[in-house]
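Missing here: one protein chain of the complex. Every other protein chain is in place.
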Amino acid sequence: MTSGATVFGLCAAVAVGLGLYGLITNPQPLRKIIAFNVLGSGVFLLFGVVGRRGAAAGIGNDPVPQALVITGVVVAFAATALAIALLLRLFQKTGTTTLCSDVRPSACSDPSGD
Amino acid sequence: MSIATVFEVVLATVVLGFGFWTTAVRKTYSAAVGFVAYGLLVALIWVRLDAVDVALTEAAISGGLGGVLLLGAAARLRDSETTAAEAPGNLTRACAAVLSVLIAAALAGAVWLLPEHAPTLAPRIVANAWATSLANPVTNVLMAFRAMDTMLEKVVLLLAIIGVWSLAPDTAWGGRPGPCHRADPNGVLAFLARLLPPVGIVVGIYVFWTGADHPGGAFQGGAILASMWLLAIMAGLADTPATSRRWLRCILIAGPGLFLAVGLGGLWFGSAFLAYPAAYAKPLILGIEVAMILTIAATLGLLLAGAPERSVK
Amino acid sequence: MSMGGSSGRQNTFSGLAAGRWKAIAGWRAACFICLWLVLAGAALADIPAAAAAVAAATWISLRLLEPHTSRRSLSAIIRLVSLFLYHSVAAGVDVARRALDPRLPLRPGFVSYSTGLSRGTRRNVFTTLTSLLPGTVPTGERNGQLLYHCLDVEQPVLAELAAEEAALVRALYND
Partner (left out) sequence: MSLARDMMTIAAVSAGAFFFLAGTVGLLRFPDTLTRLHALTKADNLGLGLVVLGLLPQAGSLRDGFKLIGIWLLTLLAGATVSQLIARTAREGETAK
(Lines give C-alpha, C1' and ligand atoms only; values in the text may rest on other atoms or scores of the structure.)
Protein backbone atom coordinates (compact mmCIF):
# COMPACT_ATOMS: atom_id res chain seq x y z
CA MET A 1 0.00 0.00 0.00
CA THR A 2 2.90 2.34 0.76
CA SER A 3 4.09 1.96 -2.82
CA GLY A 4 0.78 3.46 -3.91
CA ALA A 5 1.38 6.46 -1.67
CA THR A 6 4.79 6.95 -3.28
CA VAL A 7 3.37 6.71 -6.81
CA PHE A 8 0.70 9.30 -6.02
CA GLY A 9 3.25 11.45 -4.20
CA LEU A 10 5.38 11.64 -7.33
CA CYS A 11 2.21 12.33 -9.33
CA ALA A 12 1.38 15.20 -6.96
CA ALA A 13 4.89 16.64 -7.31
CA VAL A 14 4.60 16.64 -11.11
CA ALA A 15 1.11 18.19 -10.89
CA VAL A 16 2.56 21.04 -8.82
CA GLY A 17 5.27 21.55 -11.46
CA LEU A 18 2.74 21.51 -14.31
CA GLY A 19 0.46 23.95 -12.52
CA LEU A 20 3.34 26.32 -11.76
CA TYR A 21 4.54 26.27 -15.37
CA GLY A 22 1.04 26.95 -16.67
CA LEU A 23 0.54 29.73 -14.14
CA ILE A 24 3.69 31.53 -15.32
CA THR A 25 3.54 30.99 -19.07
CA ASN A 26 -0.16 31.09 -19.99
CA PRO A 27 -1.11 34.64 -20.97
CA GLN A 28 -4.89 34.13 -20.55
CA PRO A 29 -6.08 34.93 -17.01
CA LEU A 30 -8.65 32.11 -17.09
CA ARG A 31 -5.87 29.67 -18.00
CA LYS A 32 -3.87 30.98 -15.07
CA ILE A 33 -6.83 30.26 -12.79
CA ILE A 34 -7.10 26.71 -14.13
CA ALA A 35 -3.34 26.18 -13.75
CA PHE A 36 -3.54 27.49 -10.20
CA ASN A 37 -6.23 24.90 -9.46
CA VAL A 38 -4.02 22.13 -10.86
CA LEU A 39 -1.18 23.36 -8.64
CA GLY A 40 -3.53 23.45 -5.64
CA SER A 41 -4.78 19.92 -6.21
CA GLY A 42 -1.15 18.75 -6.31
CA VAL A 43 -0.51 20.36 -2.94
CA PHE A 44 -3.66 18.76 -1.52
CA LEU A 45 -2.51 15.38 -2.82
CA LEU A 46 0.83 15.82 -1.03
CA PHE A 47 -1.15 16.28 2.20
CA GLY A 48 -3.02 13.08 1.43
CA VAL A 49 0.20 11.16 0.77
CA VAL A 50 1.75 12.29 4.06
CA GLY A 51 -1.51 11.45 5.82
CA ARG A 52 -1.47 7.99 4.23
CA ARG A 53 1.88 7.37 5.93
CA GLY A 54 0.22 8.33 9.19
CA ALA A 55 -2.30 5.51 8.98
CA ALA A 56 -2.82 4.24 12.51
CA ALA A 57 -5.44 3.06 14.98
CA GLY A 58 -7.51 1.41 12.26
CA ILE A 59 -7.82 4.61 10.19
CA GLY A 60 -6.26 4.41 6.74
CA ASN A 61 -5.31 8.07 6.50
CA ASP A 62 -4.58 10.60 9.25
CA PRO A 63 -7.90 12.46 9.69
CA VAL A 64 -6.33 15.85 10.49
CA PRO A 65 -4.79 16.46 7.05
CA GLN A 66 -7.99 15.04 5.52
CA ALA A 67 -10.07 17.64 7.33
CA LEU A 68 -7.59 20.37 6.36
CA VAL A 69 -7.82 19.34 2.70
CA ILE A 70 -11.64 19.35 2.79
CA THR A 71 -11.62 22.92 4.12
CA GLY A 72 -8.91 23.74 1.61
CA VAL A 73 -10.91 22.43 -1.37
CA VAL A 74 -13.88 24.57 -0.38
CA VAL A 75 -11.73 27.66 0.15
CA ALA A 76 -9.99 27.08 -3.20
CA PHE A 77 -13.40 26.88 -4.88
CA ALA A 78 -14.47 30.14 -3.22
CA ALA A 79 -11.25 31.84 -4.34
CA THR A 80 -11.70 30.53 -7.90
CA ALA A 81 -15.27 31.83 -7.98
CA LEU A 82 -14.13 35.25 -6.80
CA ALA A 83 -11.31 35.34 -9.34
CA ILE A 84 -13.66 34.40 -12.17
CA ALA A 85 -16.20 37.01 -11.08
CA LEU A 86 -13.41 39.63 -11.18
CA LEU A 87 -12.36 38.44 -14.63
CA LEU A 88 -15.89 38.51 -16.02
CA ARG A 89 -16.38 42.02 -14.64
CA LEU A 90 -13.09 43.11 -16.24
CA PHE A 91 -14.27 41.70 -19.54
CA GLN A 92 -17.66 43.37 -19.18
CA LYS A 93 -16.05 46.71 -18.37
CA THR A 94 -13.20 46.82 -20.90
CA GLY A 95 -14.09 44.19 -23.50
CA THR A 96 -10.77 42.42 -22.99
CA THR A 97 -9.24 40.17 -20.38
CA THR A 98 -5.63 41.23 -20.67
CA LEU A 99 -3.64 41.90 -17.53
CA CYS A 100 -1.05 44.13 -19.32
CA SER A 101 -1.30 47.76 -18.30
CA ASP A 102 0.26 49.15 -21.49
CA VAL A 103 -2.30 47.71 -23.89
CA ARG A 104 -4.56 50.17 -25.72
CA PRO A 105 -7.03 51.67 -23.25
CA SER A 106 -10.07 50.72 -25.31
CA ALA A 107 -12.89 53.20 -25.19
CA CYS A 108 -14.70 51.96 -22.12
CA SER A 109 -17.68 50.29 -23.73
CA ASP A 110 -19.50 49.46 -20.56
CA PRO A 111 -22.78 47.77 -21.33
CA SER A 112 -23.99 48.20 -17.77
CA GLY A 113 -23.88 51.97 -18.04
CA ASP A 114 -21.90 53.08 -14.99
CA MET B 1 4.70 -5.44 -9.16
CA SER B 2 1.28 -6.28 -7.83
CA ILE B 3 -1.85 -5.60 -9.83
CA ALA B 4 -2.77 -2.79 -7.43
CA THR B 5 0.52 -1.03 -8.15
CA VAL B 6 -0.03 -1.36 -11.88
CA PHE B 7 -3.47 0.19 -11.48
CA GLU B 8 -2.00 3.03 -9.41
CA VAL B 9 0.73 3.76 -11.94
CA VAL B 10 -1.82 3.79 -14.78
CA LEU B 11 -4.15 6.06 -12.79
CA ALA B 12 -1.32 8.49 -11.93
CA THR B 13 -0.20 8.55 -15.58
CA VAL B 14 -3.70 9.29 -16.88
CA VAL B 15 -4.16 12.04 -14.27
CA LEU B 16 -0.86 13.63 -15.29
CA GLY B 17 -1.84 13.26 -18.94
CA PHE B 18 -4.98 15.30 -18.27
CA GLY B 19 -2.94 17.79 -16.23
CA PHE B 20 -0.56 18.19 -19.15
CA TRP B 21 -3.41 18.55 -21.65
CA THR B 22 -5.05 21.16 -19.42
CA THR B 23 -1.84 23.19 -19.36
CA ALA B 24 -0.82 22.78 -22.99
CA VAL B 25 -4.04 22.78 -25.06
CA ARG B 26 -4.71 25.96 -27.00
CA LYS B 27 -8.41 26.58 -26.46
CA THR B 28 -9.46 27.68 -22.99
CA TYR B 29 -12.72 25.76 -23.30
CA SER B 30 -10.80 22.52 -23.94
CA ALA B 31 -8.61 23.29 -20.93
CA ALA B 32 -11.72 23.61 -18.77
CA VAL B 33 -13.02 20.27 -20.07
CA GLY B 34 -9.62 18.71 -19.33
CA PHE B 35 -9.72 20.13 -15.81
CA VAL B 36 -13.10 18.49 -15.12
CA ALA B 37 -11.73 15.08 -16.17
CA TYR B 38 -8.59 15.75 -14.16
CA GLY B 39 -10.60 16.62 -11.03
CA LEU B 40 -12.80 13.52 -11.28
CA LEU B 41 -9.76 11.24 -11.66
CA VAL B 42 -7.98 12.94 -8.76
CA ALA B 43 -11.03 11.91 -6.71
CA LEU B 44 -10.15 8.29 -7.58
CA ILE B 45 -6.62 8.87 -6.27
CA TRP B 46 -8.14 10.06 -3.00
CA VAL B 47 -10.14 6.83 -2.79
CA ARG B 48 -6.89 4.87 -3.25
CA LEU B 49 -5.31 6.96 -0.49
CA ASP B 50 -8.11 5.77 1.82
CA ALA B 51 -9.54 9.27 2.17
CA VAL B 52 -13.12 8.81 0.92
CA ASP B 53 -14.34 12.00 2.60
CA VAL B 54 -11.85 14.03 0.56
CA ALA B 55 -12.66 12.04 -2.58
CA LEU B 56 -16.35 13.00 -2.28
CA THR B 57 -15.44 16.66 -1.73
CA GLU B 58 -12.99 16.67 -4.62
CA ALA B 59 -15.51 15.08 -7.00
CA ALA B 60 -18.45 17.24 -5.95
CA ILE B 61 -16.84 20.64 -5.42
CA SER B 62 -13.56 20.71 -7.34
CA GLY B 63 -14.44 18.52 -10.32
CA GLY B 64 -18.20 19.13 -10.43
CA LEU B 65 -19.04 22.66 -9.35
CA GLY B 66 -15.57 24.02 -10.15
CA GLY B 67 -15.86 22.48 -13.61
CA VAL B 68 -19.22 24.17 -14.24
CA LEU B 69 -17.74 27.47 -13.06
CA LEU B 70 -14.76 27.21 -15.42
CA LEU B 71 -16.84 25.99 -18.38
CA GLY B 72 -19.31 28.83 -17.91
CA ALA B 73 -16.52 31.41 -17.73
CA ALA B 74 -14.72 29.92 -20.73
CA ALA B 75 -17.93 30.06 -22.78
CA ARG B 76 -18.55 33.69 -21.86
CA LEU B 77 -14.94 34.73 -22.54
CA ARG B 78 -14.69 32.92 -25.87
CA ASP B 79 -14.60 36.17 -27.87
CA SER B 80 -11.63 37.53 -25.94
CA GLU B 81 -9.29 34.73 -26.99
CA THR B 82 -7.74 36.60 -29.90
CA THR B 83 -5.11 38.43 -27.84
CA ALA B 84 -2.32 35.92 -28.33
CA ALA B 85 0.35 38.59 -28.80
CA GLU B 86 1.19 38.85 -25.12
CA ALA B 87 2.52 35.28 -24.92
CA PRO B 88 5.80 35.27 -23.00
CA GLY B 89 9.08 34.92 -24.83
CA ASN B 90 11.22 31.83 -25.06
CA LEU B 91 13.55 32.95 -22.27
CA THR B 92 10.65 33.34 -19.84
CA ARG B 93 9.33 29.94 -20.89
CA ALA B 94 12.70 28.29 -20.36
CA CYS B 95 13.13 29.91 -16.95
CA ALA B 96 9.58 28.87 -15.95
CA ALA B 97 10.26 25.32 -17.12
CA VAL B 98 13.52 25.11 -15.13
CA LEU B 99 11.86 26.53 -12.04
CA SER B 100 8.88 24.15 -12.31
CA VAL B 101 11.11 21.13 -12.86
CA LEU B 102 13.27 22.08 -9.88
CA ILE B 103 10.28 22.51 -7.59
CA ALA B 104 8.68 19.28 -8.80
CA ALA B 105 11.98 17.45 -8.30
CA ALA B 106 12.38 18.84 -4.79
CA LEU B 107 8.85 17.75 -3.89
CA ALA B 108 9.39 14.34 -5.46
CA GLY B 109 12.60 13.94 -3.48
CA ALA B 110 10.78 14.88 -0.28
CA VAL B 111 8.08 12.28 -1.04
CA TRP B 112 10.74 9.69 -1.80
CA LEU B 113 12.55 10.33 1.48
CA LEU B 114 9.42 10.28 3.65
CA PRO B 115 9.75 7.90 6.58
CA GLU B 116 7.70 4.71 6.38
CA HIS B 117 5.61 5.82 9.37
CA ALA B 118 4.89 9.49 9.75
CA PRO B 119 3.89 11.08 13.03
CA THR B 120 0.12 10.82 13.24
CA LEU B 121 -2.78 12.18 15.26
CA ALA B 122 -5.07 9.27 14.40
CA PRO B 123 -4.71 7.39 17.73
CA ARG B 124 -5.53 10.52 19.74
CA ILE B 125 -8.59 11.16 17.60
CA VAL B 126 -9.83 7.61 18.12
CA ALA B 127 -9.12 7.88 21.86
CA ASN B 128 -11.17 11.09 22.14
CA ALA B 129 -14.03 10.10 19.87
CA TRP B 130 -16.24 9.37 22.91
CA ALA B 131 -16.53 13.10 23.57
CA THR B 132 -18.75 13.65 20.53
CA SER B 133 -20.16 10.12 19.98
CA LEU B 134 -19.64 10.53 16.24
CA ALA B 135 -17.98 7.59 14.51
CA ASN B 136 -16.49 9.39 11.48
CA PRO B 137 -13.02 10.64 12.55
CA VAL B 138 -12.92 13.30 9.81
CA THR B 139 -16.24 14.78 10.96
CA ASN B 140 -14.87 14.75 14.50
CA VAL B 141 -11.86 16.78 13.40
CA LEU B 142 -13.96 19.15 11.30
CA MET B 143 -16.71 19.77 13.83
CA ALA B 144 -15.00 19.35 17.21
CA PHE B 145 -11.23 19.06 17.40
CA ARG B 146 -10.49 21.68 14.74
CA ALA B 147 -13.88 23.38 14.75
CA MET B 148 -12.19 26.78 14.62
CA ASP B 149 -10.87 26.05 11.10
CA THR B 150 -14.29 25.01 9.88
CA MET B 151 -15.94 28.10 11.35
CA LEU B 152 -13.37 30.41 9.79
CA GLU B 153 -13.77 28.59 6.50
CA LYS B 154 -17.50 29.41 6.63
CA VAL B 155 -16.49 33.04 7.13
CA VAL B 156 -14.24 32.77 4.06
CA LEU B 157 -17.22 31.54 2.02
CA LEU B 158 -19.22 34.50 3.29
CA LEU B 159 -16.42 36.93 2.39
CA ALA B 160 -16.15 35.38 -1.06
CA ILE B 161 -19.85 35.86 -1.72
CA ILE B 162 -19.65 39.46 -0.50
CA GLY B 163 -16.68 39.98 -2.81
CA VAL B 164 -18.54 38.53 -5.80
CA TRP B 165 -21.66 40.57 -5.10
CA SER B 166 -19.69 43.78 -4.71
CA LEU B 167 -18.61 43.45 -8.35
CA ALA B 168 -22.15 44.23 -9.46
CA PRO B 169 -22.65 47.33 -11.61
CA ASP B 170 -24.48 50.11 -9.76
CA THR B 171 -27.68 49.53 -11.69
CA ALA B 172 -27.81 45.85 -10.72
CA TRP B 173 -26.91 46.25 -7.06
CA GLY B 174 -29.13 43.99 -4.98
CA GLY B 175 -30.48 42.38 -8.15
CA ARG B 176 -30.48 38.84 -9.47
CA PRO B 177 -27.08 37.16 -9.99
CA GLY B 178 -26.01 35.80 -13.35
CA PRO B 179 -27.63 35.94 -16.76
CA CYS B 180 -31.25 34.94 -17.26
CA HIS B 181 -31.41 31.34 -18.44
CA ARG B 182 -34.11 30.89 -21.03
CA ALA B 183 -34.54 27.24 -21.94
CA ASP B 184 -37.46 25.55 -23.66
CA PRO B 185 -39.85 24.53 -20.84
CA ASN B 186 -40.70 21.44 -22.90
CA GLY B 187 -37.08 20.66 -23.73
CA VAL B 188 -34.86 17.84 -22.63
CA LEU B 189 -32.90 19.92 -20.11
CA ALA B 190 -36.13 20.98 -18.42
CA PHE B 191 -37.21 17.33 -18.40
CA LEU B 192 -34.02 16.34 -16.56
CA ALA B 193 -34.42 19.30 -14.23
CA ARG B 194 -37.95 18.10 -13.36
CA LEU B 195 -36.95 14.49 -12.66
CA LEU B 196 -33.56 14.75 -11.00
CA PRO B 197 -33.79 17.36 -8.18
CA PRO B 198 -36.10 15.32 -5.88
CA VAL B 199 -33.73 12.35 -6.16
CA GLY B 200 -30.75 14.66 -5.64
CA ILE B 201 -32.34 16.12 -2.51
CA VAL B 202 -32.76 12.67 -0.95
CA VAL B 203 -29.18 11.72 -1.89
CA GLY B 204 -27.78 15.06 -0.66
CA ILE B 205 -29.52 14.84 2.72
CA TYR B 206 -28.41 11.20 3.01
CA VAL B 207 -24.76 12.11 2.30
CA PHE B 208 -25.00 14.87 4.91
CA TRP B 209 -26.70 12.67 7.52
CA THR B 210 -24.42 9.67 7.10
CA GLY B 211 -21.39 11.94 7.59
CA ALA B 212 -21.72 11.46 11.36
CA ASP B 213 -20.60 7.84 11.11
CA HIS B 214 -19.47 7.20 7.53
CA PRO B 215 -17.73 9.22 4.79
CA GLY B 216 -19.87 12.21 3.87
CA GLY B 217 -20.91 15.41 5.56
CA ALA B 218 -22.22 18.91 5.17
CA PHE B 219 -19.77 19.97 2.43
CA GLN B 220 -20.48 17.04 0.14
CA GLY B 221 -24.24 17.04 0.80
CA GLY B 222 -24.38 20.81 0.38
CA ALA B 223 -22.59 20.56 -2.96
CA ILE B 224 -25.17 18.03 -4.20
CA LEU B 225 -28.07 20.24 -3.10
CA ALA B 226 -26.42 23.26 -4.73
CA SER B 227 -26.02 21.39 -8.02
CA MET B 228 -29.71 20.43 -8.03
CA TRP B 229 -30.64 24.08 -7.47
CA LEU B 230 -28.34 25.12 -10.32
CA LEU B 231 -29.85 22.50 -12.62
CA ALA B 232 -33.30 23.97 -12.05
CA ILE B 233 -31.90 27.48 -12.64
CA MET B 234 -30.11 26.52 -15.87
CA ALA B 235 -33.23 24.81 -17.19
CA GLY B 236 -35.20 28.01 -16.61
CA LEU B 237 -37.52 26.38 -14.04
CA ALA B 238 -36.28 28.65 -11.25
CA ASP B 239 -34.48 31.97 -11.12
CA THR B 240 -31.68 33.14 -8.88
CA PRO B 241 -33.11 35.14 -5.98
CA ALA B 242 -32.40 38.86 -5.78
CA THR B 243 -29.40 39.37 -3.52
CA SER B 244 -31.26 41.95 -1.47
CA ARG B 245 -33.71 39.35 -0.17
CA ARG B 246 -33.73 39.12 3.62
CA TRP B 247 -34.37 35.34 3.76
CA LEU B 248 -31.40 34.70 1.50
CA ARG B 249 -29.08 36.73 3.66
CA CYS B 250 -30.39 34.93 6.77
CA ILE B 251 -29.52 31.56 5.21
CA LEU B 252 -26.08 32.82 4.23
CA ILE B 253 -25.20 33.82 7.79
CA ALA B 254 -27.03 30.93 9.51
CA GLY B 255 -24.03 28.55 9.41
CA PRO B 256 -21.24 30.82 10.64
CA GLY B 257 -23.68 32.65 12.93
CA LEU B 258 -24.82 29.53 14.77
CA PHE B 259 -21.24 28.27 14.88
CA LEU B 260 -20.11 31.52 16.47
CA ALA B 261 -23.02 31.53 18.93
CA VAL B 262 -22.26 27.98 20.08
CA GLY B 263 -18.58 28.85 20.32
CA LEU B 264 -19.27 31.88 22.51
CA GLY B 265 -21.66 29.74 24.55
CA GLY B 266 -18.77 27.36 25.17
CA LEU B 267 -16.74 30.31 26.43
CA TRP B 268 -19.58 31.42 28.69
CA PHE B 269 -20.71 28.10 30.16
CA GLY B 270 -17.71 25.89 29.65
CA SER B 271 -14.01 26.20 29.59
CA ALA B 272 -13.06 27.50 26.18
CA PHE B 273 -14.26 28.94 22.89
CA LEU B 274 -16.10 26.21 20.94
CA ALA B 275 -15.94 23.76 23.86
CA TYR B 276 -19.10 21.68 23.65
CA PRO B 277 -20.54 20.41 26.96
CA ALA B 278 -20.05 16.64 26.70
CA ALA B 279 -23.71 15.80 27.28
CA TYR B 280 -24.92 18.02 24.42
CA ALA B 281 -22.02 17.59 22.01
CA LYS B 282 -23.85 15.50 19.41
CA PRO B 283 -27.07 17.55 19.24
CA LEU B 284 -25.09 20.79 19.15
CA ILE B 285 -22.87 19.52 16.33
CA LEU B 286 -25.91 18.27 14.41
CA GLY B 287 -27.62 21.63 14.84
CA ILE B 288 -24.58 23.47 13.53
CA GLU B 289 -24.34 21.04 10.64
CA VAL B 290 -27.97 21.56 9.65
CA ALA B 291 -27.40 25.32 9.53
CA MET B 292 -24.11 24.72 7.73
CA ILE B 293 -25.55 22.56 4.95
CA LEU B 294 -28.14 25.25 4.14
CA THR B 295 -25.44 27.92 4.13
CA ILE B 296 -23.06 25.81 2.04
CA ALA B 297 -25.70 24.88 -0.53
CA ALA B 298 -26.83 28.51 -0.89
CA THR B 299 -23.28 29.90 -0.97
CA LEU B 300 -21.93 27.40 -3.50
CA GLY B 301 -24.93 27.97 -5.75
CA LEU B 302 -24.63 31.75 -5.55
CA LEU B 303 -20.86 31.69 -6.08
CA LEU B 304 -21.50 29.81 -9.31
CA ALA B 305 -24.27 32.19 -10.33
CA GLY B 306 -21.81 35.09 -10.08
CA ALA B 307 -22.26 38.81 -9.58
CA PRO B 308 -25.72 40.41 -9.77
CA GLU B 309 -26.36 41.44 -13.37
CA ARG B 310 -30.07 42.22 -13.48
CA SER B 311 -31.82 44.89 -11.44
CA VAL B 312 -34.58 43.88 -9.05
CA LYS B 313 -37.26 44.94 -11.51
CA MET C 1 -40.52 6.94 -10.63
CA SER C 2 -43.79 8.51 -11.62
CA MET C 3 -43.93 10.91 -14.48
CA GLY C 4 -46.64 13.43 -15.05
CA GLY C 5 -47.86 15.52 -17.93
CA SER C 6 -47.25 19.24 -17.77
CA SER C 7 -50.12 20.83 -19.56
CA GLY C 8 -50.73 24.15 -17.85
CA ARG C 9 -50.31 24.25 -14.10
CA GLN C 10 -53.63 25.92 -13.23
CA ASN C 11 -55.72 23.56 -15.35
CA THR C 12 -54.10 20.48 -13.96
CA PHE C 13 -54.38 21.58 -10.37
CA SER C 14 -58.00 22.65 -10.48
CA GLY C 15 -59.00 19.77 -12.71
CA LEU C 16 -57.68 17.20 -10.32
CA ALA C 17 -59.78 16.03 -7.38
CA ALA C 18 -58.13 16.62 -4.01
CA GLY C 19 -58.18 12.94 -3.13
CA ARG C 20 -56.51 11.94 -6.36
CA TRP C 21 -53.86 14.63 -5.86
CA LYS C 22 -53.13 13.33 -2.36
CA ALA C 23 -52.84 9.80 -3.70
CA ILE C 24 -50.23 10.89 -6.23
CA ALA C 25 -48.31 12.79 -3.54
CA GLY C 26 -48.40 9.74 -1.31
CA TRP C 27 -47.23 7.49 -4.13
CA ARG C 28 -44.27 9.74 -4.82
CA ALA C 29 -43.42 10.01 -1.12
CA ALA C 30 -43.42 6.19 -0.98
CA CYS C 31 -40.92 6.13 -3.86
CA PHE C 32 -38.63 8.54 -1.99
CA ILE C 33 -38.95 6.51 1.23
CA CYS C 34 -37.83 3.44 -0.74
CA LEU C 35 -34.88 5.43 -2.11
CA TRP C 36 -33.91 6.48 1.41
CA LEU C 37 -34.17 2.90 2.68
CA VAL C 38 -31.92 1.71 -0.14
CA LEU C 39 -29.37 4.42 0.65
CA ALA C 40 -29.37 4.44 4.43
CA GLY C 41 -31.10 1.26 5.54
CA ALA C 42 -33.78 1.17 8.21
CA ALA C 43 -32.75 2.70 11.54
CA LEU C 44 -34.86 4.48 14.14
CA ALA C 45 -32.23 7.18 14.66
CA ASP C 46 -32.50 8.17 10.99
CA ILE C 47 -36.18 9.13 11.16
CA PRO C 48 -35.71 12.94 11.44
CA ALA C 49 -33.36 13.12 8.47
CA ALA C 50 -35.44 10.68 6.43
CA ALA C 51 -38.62 12.64 7.15
CA ALA C 52 -36.96 15.91 6.13
CA ALA C 53 -35.53 14.39 2.97
CA VAL C 54 -38.80 12.73 1.89
CA ALA C 55 -40.88 15.82 2.66
CA ALA C 56 -38.53 18.13 0.76
CA ALA C 57 -38.22 15.76 -2.19
CA THR C 58 -41.99 15.22 -2.46
CA TRP C 59 -42.69 18.95 -2.25
CA ILE C 60 -40.11 19.78 -4.92
CA SER C 61 -41.30 16.94 -7.13
CA LEU C 62 -44.91 18.15 -6.94
CA ARG C 63 -43.76 21.68 -7.80
CA LEU C 64 -41.54 20.68 -10.71
CA LEU C 65 -43.65 17.89 -12.16
CA GLU C 66 -47.38 18.41 -11.90
CA PRO C 67 -49.47 15.33 -11.15
CA HIS C 68 -51.71 14.09 -13.92
CA THR C 69 -54.32 11.41 -14.24
CA SER C 70 -54.04 8.52 -16.61
CA ARG C 71 -54.33 4.83 -16.01
CA ARG C 72 -51.22 2.76 -15.80
CA SER C 73 -51.12 -0.93 -16.34
CA LEU C 74 -48.55 -3.00 -14.51
CA SER C 75 -48.32 -5.73 -17.14
CA ALA C 76 -47.81 -3.16 -19.88
CA ILE C 77 -45.08 -1.48 -17.80
CA ILE C 78 -43.31 -4.81 -17.39
CA ARG C 79 -43.57 -5.35 -21.15
CA LEU C 80 -42.17 -1.86 -21.76
CA VAL C 81 -39.24 -2.50 -19.40
CA SER C 82 -38.39 -5.82 -21.05
CA LEU C 83 -38.66 -4.22 -24.49
CA PHE C 84 -36.33 -1.48 -23.24
CA LEU C 85 -33.78 -3.97 -21.89
CA TYR C 86 -33.89 -5.95 -25.13
CA HIS C 87 -33.38 -2.75 -27.11
CA SER C 88 -30.41 -1.61 -25.03
CA VAL C 89 -28.67 -4.93 -25.62
CA ALA C 90 -29.51 -4.87 -29.34
CA ALA C 91 -28.33 -1.25 -29.62
CA GLY C 92 -25.02 -1.97 -27.90
CA VAL C 93 -24.36 -5.04 -30.03
CA ASP C 94 -25.31 -3.14 -33.20
CA VAL C 95 -22.95 -0.25 -32.45
CA ALA C 96 -20.13 -2.58 -31.40
CA ARG C 97 -20.52 -4.57 -34.64
CA ARG C 98 -20.36 -1.43 -36.77
CA ALA C 99 -17.44 0.04 -34.83
CA LEU C 100 -15.31 -3.08 -34.99
CA ASP C 101 -16.13 -3.96 -38.61
CA PRO C 102 -13.10 -3.02 -40.74
CA ARG C 103 -15.37 -1.71 -43.53
CA LEU C 104 -17.21 0.63 -41.10
CA PRO C 105 -20.74 -0.02 -42.47
CA LEU C 106 -22.50 3.31 -41.84
CA ARG C 107 -25.25 5.02 -43.83
CA PRO C 108 -25.98 7.96 -41.51
CA GLY C 109 -28.87 10.32 -42.13
CA PHE C 110 -31.92 12.01 -40.62
CA VAL C 111 -35.44 10.62 -40.35
CA SER C 112 -38.55 12.59 -39.31
CA TYR C 113 -41.09 10.88 -37.13
CA SER C 114 -44.46 12.38 -36.29
CA THR C 115 -45.64 11.38 -32.87
CA GLY C 116 -49.08 11.48 -31.30
CA LEU C 117 -47.66 12.37 -27.89
CA SER C 118 -48.20 15.89 -26.59
CA ARG C 119 -45.20 18.19 -26.23
CA GLY C 120 -43.57 18.30 -22.82
CA THR C 121 -42.93 15.47 -20.44
CA ARG C 122 -44.62 12.74 -22.50
CA ARG C 123 -42.62 13.50 -25.59
CA ASN C 124 -39.45 13.80 -23.47
CA VAL C 125 -40.03 10.39 -21.91
CA PHE C 126 -40.46 9.00 -25.40
CA THR C 127 -37.28 10.59 -26.82
CA THR C 128 -35.28 9.53 -23.77
CA LEU C 129 -36.45 5.93 -24.18
CA THR C 130 -35.85 5.94 -27.92
CA SER C 131 -32.36 7.43 -27.57
CA LEU C 132 -31.47 3.89 -26.53
CA LEU C 133 -33.08 2.21 -29.53
CA PRO C 134 -30.59 0.62 -31.93
CA GLY C 135 -29.22 3.16 -34.36
CA THR C 136 -31.26 6.26 -33.41
CA VAL C 137 -30.46 9.45 -31.53
CA PRO C 138 -33.20 12.09 -31.18
CA THR C 139 -31.87 15.50 -32.22
CA GLY C 140 -34.80 17.73 -31.33
CA GLU C 141 -37.84 18.81 -33.31
CA ARG C 142 -38.54 20.42 -36.67
CA ASN C 143 -42.02 21.57 -37.72
CA GLY C 144 -43.58 19.60 -34.88
CA GLN C 145 -41.93 16.37 -35.96
CA LEU C 146 -39.21 14.57 -34.05
CA LEU C 147 -35.97 14.49 -35.99
CA TYR C 148 -33.89 11.35 -35.48
CA HIS C 149 -30.32 10.81 -36.54
CA CYS C 150 -29.77 7.23 -37.71
CA LEU C 151 -26.64 5.19 -38.15
CA ASP C 152 -28.26 3.26 -40.98
CA VAL C 153 -31.20 4.90 -42.76
CA GLU C 154 -32.09 1.65 -44.49
CA GLN C 155 -33.20 -0.02 -41.29
CA PRO C 156 -36.94 0.02 -40.40
CA VAL C 157 -36.48 2.88 -37.94
CA LEU C 158 -39.97 4.37 -38.26
CA ALA C 159 -41.69 1.05 -37.57
CA GLU C 160 -39.56 0.47 -34.49
CA LEU C 161 -40.31 3.99 -33.21
CA ALA C 162 -44.04 3.43 -33.71
CA ALA C 163 -43.88 0.11 -31.82
CA GLU C 164 -42.03 1.78 -28.97
CA GLU C 165 -44.58 4.60 -28.83
CA ALA C 166 -47.46 2.11 -28.73
CA ALA C 167 -45.82 0.21 -25.88
CA LEU C 168 -45.23 3.46 -23.96
CA VAL C 169 -48.82 4.63 -24.42
CA ARG C 170 -50.18 1.25 -23.26
CA ALA C 171 -47.93 1.36 -20.17
CA LEU C 172 -48.19 4.93 -18.91
CA TYR C 173 -50.42 7.22 -20.94
CA ASN C 174 -53.55 5.22 -21.54
CA ASP C 175 -56.16 7.96 -21.13
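For clarity, chains are labelled A, B and C in written order, and residue numbers in each chain start from 1.
Everything below uses one rule, namely that a contact is a pair of C-beta atoms (placed from the backbone, for glycine too) under 8 Å apart; a residue touches a chain by one contact, two chains touch by 3 or more.
Since we're looking at a predicted model, the values are computed, not measured.
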item	value
Contact list for the unshown chain, restricted to visible chains	B, C
Residue among B:Val68, B:Leu196, B:Ala238 or B:Leu260 touching the omitted chain	B:Leu196
Sole residue of B:Val9, B:Leu71, B:Val155 or B:Val188 that reaches the chain not shown, by the stated touch rule	B:Val188
Touching residues on subunit B - with respect to the absent chain	188-189, 191-192, 195-196, 199
Where the unshown chain meets subunit C, residue by residue	35, 37-39, 41, 88-89, 91-96, 98-100, 104, 106, 108, 110, 127-129, 131-132, 134-135, 137-140, 147, 149, 151
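Everything below uses one rule, namely that only the chains that are shown with their structure count from here on.
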item	value
Overall pattern in which the protein chains touch one another (line/ring/star/complete/other)	line
Separation of subunit A from subunit B, taking each centre as the mean of its C-alpha atoms, in whole Å	12
Whole-Å separation of chain centres (CA-atom averages), subunit A against subunit C	40
Where subunit B and subunit C are represented by their mean Cα positions, the distance between them in whole Å	32
Residues of subunit B engaged with two or more neighbouring chains	none
Residues of subunit C that touch subunit B when the two form their complex	1, 3, 6, 28, 32, 35-36, 39-40, 46, 49, 52-54, 56-58, 60-61, 64-65, 119-121, 123-125, 127-128
Complex contacts: residues of subunit A adjacent to subunit B	1-22, 24-28, 30-31, 33-35, 37-38, 41, 44-46, 48-64, 66-71, 73-82, 84-89, 91-92, 95-98, 100, 103, 110, 112-114
Contact footprint of subunit C on subunit B as seen in their complex	185-188, 191, 193-195, 197-199, 201-203, 205-206, 208-210, 232, 237
